[in-house]
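Sending over a structure as structure tokens; questions will come in a sec.
Every protein chain but one is kept in place in this view of the complex.
Up next is subunit A:
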């Protein structure tokens, strides 16, 4: 297969094209030219949580929580305590006497919840003997309480005292939670979204289910806030529903996946193999106007006001996309089970009527066949006037296993965590070089050698 090593560059080309998309080695827009590999975990790393501008925490199946310095790559703390894998982690900002202090809440399969102080490494609070393991956590800063979702929904106050809880739900449990206006909570439970209301009467908090929204036909994987008035949910069979946050009515219902156009045999064989998993909406993120949805190994950008898909990549990665991020300037990032992180940019198509370039539809079939481009794969899309393309700007290759999640420190760094037990901090090499120069001159000054 890898005959290019033995042979010429021609061979190399064919092999690479068998991947979904190949950007090549020339990536002028990719500024991540420096990496630092952080070792410390012994199992899959699944969660990354930012603590402040400098620090972040990572957690995973080994039950360890590690606190890192993103600039130096130092492991600052090892928070040990959980005996089984960590199922959820969130940061919890406490304001005490004008000082904001960020703590970490972790939930584990060992049915414990812990509060950690990332400055001292102490396990400040710990609750064990929960009835079920917690799958998601939600902090309500406004009310200074936080919620844990497992088989039941529990409300806790700042001191880790149980305020109230709901009755036992189905075995599926709560997979995601969302804060809605007016003290309402949306929780995804299998195919339903349940709206809870938190009643605050004095010091007592009561939680009660208000509405069951059963419009999804399959399990809900993703639940996100779009803006103050809207939230969205995505299901296993590719349904994307946009809801009104206040009256919980459906604003838009989109079946993101459409029928495959007829393509030549060779492509079909390949694509049909991927079909079963392709529809599932794994992850969504939004910037208030657009939603980016990770559907199978593809990426879809949905314009909420226009209620249409404005750009997409049917096969953006070689394998399922696990996490996405939409940045303000029309750039987005995605990471996948294939071990890569890809950076995309929304670009206007040069001419709406023009058939897409081979680069654009590079994922379709073998290289060099222009005939199939004459028929656009998606009959629905050309009708949309604002259709834009999703151009690959660069990719980050380093992990040897699925990239579970990434965390952006803006221009400072990007942290990725992976199944291969590693974390990688990607940095802008030019900027780091500049910083190092400054450090050198600072040290020169300190040593009086200047």
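Points to keep in mind about this one:
By definition in this document, a residue touches a chain if its C-beta (ideal position, glycine included) is under 8 Å from a C-beta of that chain, and two chains touch if they have at least 3 such contacts; residues count from 1.
We take it that contacts and distances are computed from a predicted model.
Matching "Exosome complex component RRP40", "Glycosylphosphatidylinositol anchor biosynthesis protein 11", "M-phase phosphoprotein 6-like Protein" or "UDENN FLCN/SMCR8-type domain-containing protein" against the UniProt entry of the left-out chain gives the name "UDENN FLCN/SMCR8-type domain-containing protein".
From the options A:199, A:227 or A:437, the residue with contact to the chain not on display is A:437.
Contact with the chain not shown here comes from a single listed residue; of A:25, A:129, A:247 or A:329, that residue is A:25. Mapped onto subunit A, the interface with the missing chain covers residues 2, 5-9, 12, 15, 24-28, 30, 33-37, 39, 72-74, 394, 397-400, 422, 424-425, 427, 429-430, 432-434, 436-441, 443-444.
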